[in-house]
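Take a look at this one; I'll ask things after.
Only one protein chain is missing from this complex, and each of the others stays in its spot.
And then chain A:
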Amino acid sequence: MTAVTAGRSTRGIVDLVFRARELSIVLALAVLVAVTAAANGNFLSAQGLKDIFLNAAILALLAVGQSFVVITRNIDLSVGSVVGLVAFTVGDVLAANQGLGVGVAIVLGIVIGCVCGLVNGLLVSFGKVPALVVTLGTLYVIQGLDHAIAHGRQINAVDLPRSVLSLGNGSVLGIPYLPLITVVVMLAVGYYLRSYASGRDFYAIGSSPEAAGLAGVPVRRRVMAAYLLSGALAGLGGVLWLARFGTVVADDAHGWELQVVSAVVVGGVAITGGVGTVYGAALGALLLTTITSALVVLKVNPFWQQAITGALLLLAISVDRVLALRVARILRRRNARHGS
């Protein structure tokens, strides 16, 4: 019977830890906003808040896709390049064909993103090449492709159709489109991962790839799907980027992959897979964006901003590690008691 009571208390701890993760992000956000608002009242103005949500929307969207991949114990470093490629090529097409609308732009962006995701997914799941290597490679390939297409040119907002630009700046009932799209995608993906058998497979794969294979989970197909989704959302993110900024060069979103991975990890998705939610990842993105904005408002030297973001990432990973060791120790102590 000791096993059962010990089991319950273990469960209580583990549950608390992972609930606490999302709660602690919300808490950190609240403290951050309160402190910054106290120092500078403008931070909480309608415009200030809107800016934060607009800035966080694309990062959060990418974080949702990334967490899908990370949950399966893989990683997608190519998302930043995909955003850049999609933003430029879709912008190029729209500038040449003024008649095209928002719908075409979104479909085109998602298709390009899916192709990139397909390449990643094929190499990782069927080629059995480590994800880090594959997506580092595609990061450079896609970036190079983008530069070759752009050839030093720039897409200007004035060349784009009105409808596309209003996607970036318009709103419905006072809520801007961009965060709205992100929230809808996040809820849909989160619901799928939690409530569908195939969604749970992703967690099973990340938790133990060998056990997943033995249990008949189609491991390769699911990993493939994770990369496709990550690619598709990066494609959508590229279109939103174009809509928001209007003026686009080939270098856009350069280096964003690391911000995305940071957001995912800060949001409580274990980099070793099997644990975490897309809600946490999106919250992580919101926290990172808010920190950046707050540091600007507080007039902190921009060089320190990066260092602080990095320190936060290290803190998040350390917390994960400490908790994992805790759980392992509880386990060992319980087994020792059993053995005696």
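Structure notes:
Note that a residue touches a chain if its C-beta (ideal position, glycine included) is under 8 Å from a C-beta of that chain, and two chains touch if they have at least 3 such contacts; residues count from 1.
To be clear about the criterion, contacts and distances are computed from a predicted model.
You can't see one chain of this complex, but its UniProt record names it "Ribose import ATP-binding protein RbsA 1", from the set "Energy-coupling factor transporter transmembrane component T", "Fumarate hydratase", "Ribose import ATP-binding protein RbsA 1" or "FAD-dependent oxidoreductase". Here the missing chain is touched by one residue of A:173, A:197 or A:322, and it is A:197. Interface note for the absent chain: among A:39, A:132, A:149 or A:211, the touching residue is A:211.
Take chain A: the residues that touch the chain left off the picture are 1, 3-4, 7-8, 10-11, 14, 195-197, 200-201, 203-204, 206-208, 210-212, 214-217, 274-275, 327, 330-332, 334-340.
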